[in-house]
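Mind having a look at this structure? Questions to follow.
Only one protein chain is missing; all other protein chains are in place.
Going in written order, the chains are labelled A and B, and every chain counts its residues from 1.
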Amino acid sequence: MARALINVPRKARRGEIVEIKTLVSHPMETGYRRDNIGNPIPRDIISRFVCMYNGTEVFRADLFPAVAANPFLSFFTVATESGTLEFQWTDDQDNTQTASASIEVE
Amino acid sequence: MRIIPHHATTTRRFFLTGVGSFVGSFGVAPAFILRPAAATPASMAAAIHEVVGQAAVRQGKVKLDIPPLVENGNAVSLTVSVDSPMTESDYVKSVHILNEKNPQSNVTIFHLGPRAGRARVSTRIRLANSQTVVAIAHLSDDSFWSDSVDVMVTLAACLEDLR
Partner (left out) sequence: MSEVLENLRSRTLSALLLPALSLIAPPASSTEIPAAQKQSDYESMSPQTRAMQDDDSVNPGMFWVLDGEERWGRKDGSSNLSCADCHTSESMRGVAARYPSFEVESQRPIDLQERINICRSRRQNATPFRYESKELLALSAFVAYESRGVPIQITIDERLNPFFDAGRALFETRQGQLNISCAQCHDDNWGKRMAGNIIPQAQPTGYPVYRLEWQELGSLQRRLRNCLFGMRAETYPYGAIEYIELELYMAWRANGLKIETPAVRP
């Protein structure tokens, strides 16, 4: 189904510290739960999140099963120049999802 | 999950993966022995040791914001902030969030740096039980600072019948 929701200001002044909010759709199955007939449900989590700003990593997070479903991450970055913010989520099996947003810095 | 590169316009929405879901509580017993809330369980202490090695962990600079009584242990709002100028010479390298009574000690690790501008991150975590949550910040001068919060987690009144 799902997708990611990114909240990034479209514009910022040079040097301004901006807040970036991200939400990605994922059940973050811990691997500790059992279904209704007692079978363990296998672990399936996003384990890594990276934010690149014009190719440079500005934020990274390692996620464990204790992160809630539909992981929400909000962090800050300095608006250095106009360009593209790229977001990448990687799961246990090394599958990745990406999203991007542009930012105009004056 | 599939690899789907996707570029979008400024603020919203992008793409995919299957959402499977099952209802139920965390069913499997944790791998370590639970200790009373007053004592730090061995596994969290071991996890902290892995982060800091032999270095001392000081109280201060870090503020861990979690409500003391949570409505639902499945999604507990957490904000951690570190008092740091975040300059090239004085910044926060990483913040580790650890817990006491979940099956695993690690919750998440945030990697920052001078580009962050402000050392403040928010997320939502799962807490299986009432317990202590600890945040440890690793600064650019290799010092470690921490804060902890005791959180009460209760069960909902109206659960789900799995059948």
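The criterion applied here is as follows: contacts are C-beta pairs under 8 Å (C-beta built on N, C-alpha and C of every residue); 3 or more make two chains touch, one makes a residue touch a chain.
Everything quoted here is computed from the prediction, not taken from an experiment.
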Exercise for the section: With the full complex in mind, choose from B:L64, B:V95, B:I109 or B:V153 the residue touching the hidden chain. Expected result: B:V153
Fill in the blank from the handout: For chain A, residues touching the missing partner are 1-3, 5-7, 21, 23, 25, 27, 68-70, 72, 74
Practice task
Name, in rising order, the residues on chain B that touch the hidden chain in the full complex.
Solution key: 11-13, 19, 21, 23, 67, 69-72, 74-77, 124, 152-161
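What we mean here is this: only the chains that are shown with their structure count from here on.
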Problem - Between chain A and chain B, centroid-to-centroid distance (C-alpha), Å - result: 15
Practice task
Would you pull the chain A residues touching chain B in the complex into a rising list?
Solution key: 1-8, 10, 17-18, 25-27, 29-30, 32-36, 40-41, 53, 56-69, 71-78, 80, 91, 93, 95-102
Problem - Parts of chain B lying in touch with chain A, wherever the complex brings them together - result: 1-22, 24-28, 74-76, 99, 102-104, 106-113, 115-118, 120-127, 162-163
